[in-house]
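Entry: chain A
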Amino acid sequence: MSRIEIRDLVKMYGTQQALYGIDIQIEEGEFCVLVGPSGCGKSTTLRMVAGLETISGGEVVIGDRVVNGLKAKDRGIAMVFQNYALYPSKTVYNNMAFALQMAKMPKDEIHRRVQEVADILELRPLLDRKPGALSGGQRQRVAMGRAIVRDPEVFLFDEPLSNLDAKLRGQMRAEIKRLHQRLNNTIIYVTHDQVEAMTLADRIVIMRDGRIEQQGTPEEVFHDPATQFVAGFMGSPPMNLTTCKVTDTGLALGTANVACRVPKRLSPGDTVVFGIRADDIRPNVEGAAAVTVEAKLDLIEGLGTENLVHFMLGGETIIGKTDGRAKYTSGQTVSLALDMAHSYFFDSETGARIR
Partner candidate 1 sequence: MKHAIRGLLVATAMAVPLAAAAQTEIEWLQWFAAEDDSGFYSALVEEFEAANPDISVKLVTQPFGKVRESIVTDSAIGIGSDVLGLNMPWTAEFLDIGLLEPLDAYMGADGNSFDVDDLVQAPIGKINGSTWMVPLNAFPFVMHVNKGLAEDAGFDAPPTSWEELREQAIAISGLGDGISGLGMPFSSQPPSNGPILTFLPLLYANGGRIMDGTTPNFDNPKVVETLTFIKELDDAGGIAPGAASRTGGVDLEEFIAGRSGFLISPGVHSSAITSRNPDLDYTVVRVPTNTVAAYRVHGWELGIAASSDKKEEAWRFIDFLLSKDVNARVAEASNALPGNLAALETVSMDAGDIQKAQMAILAEDEPVEELRQAPSAVGSWSIMTEEIQSMLNGDQSPAEAATNVQARWMELIS
Partner candidate 2 sequence: MTNTIRTINDRGTPYLFLLPCLLVLGSLLSVPLYKVVEYSLFDNVIVERNPTFVGLQNYRDLLSDPGYWSATLNTVIFTLGSVIGHIIVGTGLALLVNADIPQRAQTIFRSLLILPWIFTAVVVALNWQLLLNPFGVVNYVLDTLGLISEPLDWLGDPALAMWSLLIISTWRGYPFIMVSFLSGLQSIPRELYEAAEIDGAGFWGKFWHVTVPQLKPVIYGVALLDLIWTFQLFPLVWLTTGGGPGRATEVLSTLTFRAAFVDFEFSQAATAAVSILVISAAFTVLYLRNEAQKV
């Protein structure tokens, strides 16, 4: 178990810059998730920590060592790959034992360790099989077992669940979470799936175009997004974001006027991006900050426990939520309450939060 510090990390591919000074501090035993759309630099960052990519600038510190010049095997890390990267010709046992064999560990010690990890991951009956004879979930567990067996200071996960179907993904997610609670290792986990990020992370780092947009606990980044990008990226459905004009009384969303309070920095006539989550748009909710609008329902997506209702407001499509038992039909006009206590404002040019 070690803390990890990434200081001003830069990656250049020729003249192409992929990372622009990444700074992350991960405490001992912390589960840190790097999340962002593809091409944002999250995998590159992970691979630079792993030692699979050269570092163009900045430092990576694991424990109290700067590891920039160290080979991957000497960094005290283990990695789980997206495609598992199991050795096809080796049995499960030998896949797990390989790193220990390379390290010339005594045979009985290898045996003990592999058996122990196999027990944790319920791999015992599979030890003599080859990866080709395993299901996706089993392979995933072997890949993790291979990492755990080495008892590394740091685990690195590179989109480990993206090749699994939805159900298995949920199971494995929980399994990884449990494993972390049990082993308490420091983990860096890369994913493009914000649900994984929210459920697994102690700390989420949201990246975009080679830069960090925001980092913090899942609650922080969800409830207090620093930028329009983060607000739109985290949460499903994504936060409603519409560009509107500030008026004397509130906001003009297209042709509709919404009477509400706006941050003091804004003055009438300013253009601003207004954001509100679907959860905060409910039919007929009473409340101090609630603003009621009449809207015609455009589309209803029933999810069982709740419905997502799409409606038009001043020419913009907005998504709200209703109780799963409520009966609505599209085309119906309903009165919806926007909980303005949980509304957000972003600079329409920089995307920065306006508080």
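Here is how the candidates were picked: all candidates are chains of the complex that A comes from, given by their letters.
Assume contacts are C-beta pairs under 8 Å (C-beta built on N, C-alpha and C of every residue); 3 or more make two chains touch, one makes a residue touch a chain; residues count from 1.
Just so it is clear, the structure is predicted and the values come from calculations on it, not from any experiment.
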Only one of 1 or 2 touches chain A in this complex; which? 2
Touching residues of chain A toward candidate 2 in the complex: what are they? 50-52, 71-73, 77-79, 81-83, 85-90, 98-99, 102-103, 146, 150
